[in-house]
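Excluded from the complex is one protein chain; the other protein chains are retained at their positions.
In order of appearance the chains are A and B, and numbering begins at 1 in each one.
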Amino acid sequence: MTTYAYYPGCSLETMAASYHVSATEVARRLGIDLVEIEDWNCCGATAYSQVDELLAQVLCARNLALVEQSGRTDVVAPCSACFKNLSFANLHMQDDGDLLEHMNYALDADGLAYSGSVRVHHLMGMLVDEVGIDAIRARVTKPQEGLRVAVYYGCQLVRPHRPGQGMQDVEDPRFFEDLMEAIGADVVPFPHRLRCCGGSLIVTSRKAALAMLHELLRSAGESGADLIVTACPLCQVNLELYQAEVNREFGAEFKMPVVYFTQLMGLALGASPKQVGIGSEIVKAGSVLACRGAATP
Amino acid sequence: MSDPKRLLIIDDDPDFAGAIRSILIDAGYETDVEYNPDDGWHALEKGGYDLLLLDIMMGRGAEGVMMARKIRKDPVMREMPVLIITGIREQIAFLFPGQAIHPGFVPVDELMEKPVDPDLLLDRVRSLIAAAEARHSKAD
Partner (left out) sequence: MTTTLHFDQEVMNLLHAAGGEPLSTCIQCAMCSASCPAAPFMDDSPRRLIALINADLRDQVLASNTFWTCASCFACTERCPRGIDPAQLMYALRRYSIWKGVHREDLVGPDFSRRFVRTILRNGKSYEPGYAPAFIWEGGFPGMVREVQGALRLLRKGRLPLIPSRIKDLDGFRRMIGRIIPLEGFE
């Protein structure tokens, strides 16, 4: 059994609990042990950098130090924003000795230290790069045939790019589609798959966020998708919880379920809908899954 | 009369840095200004400063703390007195309502809060330089 340190992030404890449940279920079925970091803290989201980047940096440094302390070398984050923050904080410390030294000075006050050794993965990146799409395909017992999915990357899963990542991966990535095809789903062309959901603008600039969500839902609807599949709690909550408000604001009638990729993967690997947290959506996904034969036992 | 003392200001606020620079120049000090920690460090590496006036909130955040610590680790630079002049309370005090700045925390000789009184500033500068000179002559 392969073991990874696991950084759930704040959303997975609350609004995105079904992501946590399904991620754990998928990992278990693939023989991967996700061990939650003991006493992890918030990654800083986007708010910290606009007050003090060093403060944002030290929040991530503490989590990485806890991973190192546990003796693990790799950490997995399911939330794209957490992934972006942890991976870039890590890169900055690896590149800048003064910064690493200063972070250690702060960590020392908490009885911790960090050498810069940890590798940070997005949950999807870990599954695609480390487990491998072919290996996942081989484990599928219930292919999600006939289920038309709009694959939604959003932003921070791929942007900003990391060293060694090609331009192709940023402007025209394929790994998410490949993964969904490997579990038998029918990936529809979704032109807005890399366009931002608005992130925290839903709080700070509501009009802008609703318009951005409207664009995404329209594009996904026109693509003929049964549902949108995401890899980020912020995208999921924005697209789903605020769908009713988009409908009101734009006179639209979207009823587009938005699920996590791990929920579909779990079903394909033989889990029951309940085991992957289906049922906690605001826009019900159960019926479309059942109707496509994807979630029937 | 000995050579004029050389001071360096590292502060990202051009208006503030300009204002205290002219106070210090009027008082007979040779005074340079750098506006970010990188340029500031390069200036310090060239050496020859008798005192550093250092801001806290610059660039990414509280980089003045990082810099003061780096100076204290350098065997040559550590001999130079450091006076922190900061507006941190105004800048990010909303984080810690009603709390004091902790001057002893940063490894510097003295801490002043913006806005500064010109006479008080000159007084501090004079006494810090005098104390450093006294230390040196004792060591000799």
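Quick notes
Heads up, the rule we're going with is that contacts are C-beta pairs under 8 Å (C-beta built on N, C-alpha and C of every residue); 3 or more make two chains touch, one makes a residue touch a chain.
Keep in mind that what you see is a predicted model, and the values were worked out from it rather than measured.
The undisplayed chain touches these shown chains across the complete complex, A, B.
Among A:25, A:52 or A:68, the one in contact with the hidden chain is A:52.
Touch with the chain that is not drawn comes from one residue among A:33, A:110 or A:129, which is A:110.
Only one of A:141, A:205, A:272 or A:287 touches the chain withheld from this view, namely A:205. What subunit A contributes to its contact with the hidden chain is residues 10, 13-17, 39-42, 44-55, 58-59, 62, 96, 105-112, 155-156, 159-161, 170-171, 194-201, 203-209, 211-212, 215, 241-242, 244-245, 248, 280-282.
The chain not displayed touches subunit B at residues 12, 14, 18, 21, 32-39, 56-62, 65, 87-88, 90-96, 99-103, 105-106.
Here is the rule we use: only the chains that are shown with their structure count from here on.
For the pair subunit A and subunit B, the distance between C-alpha centroids works out to 45 Å.
Interface of subunit B with subunit A (complex): residues 57, 60-63, 65-66, 69-70, 92, 95.
Taken in their complex, subunit A has these residues touching subunit B: 51-55, 57, 98-99, 102, 105.
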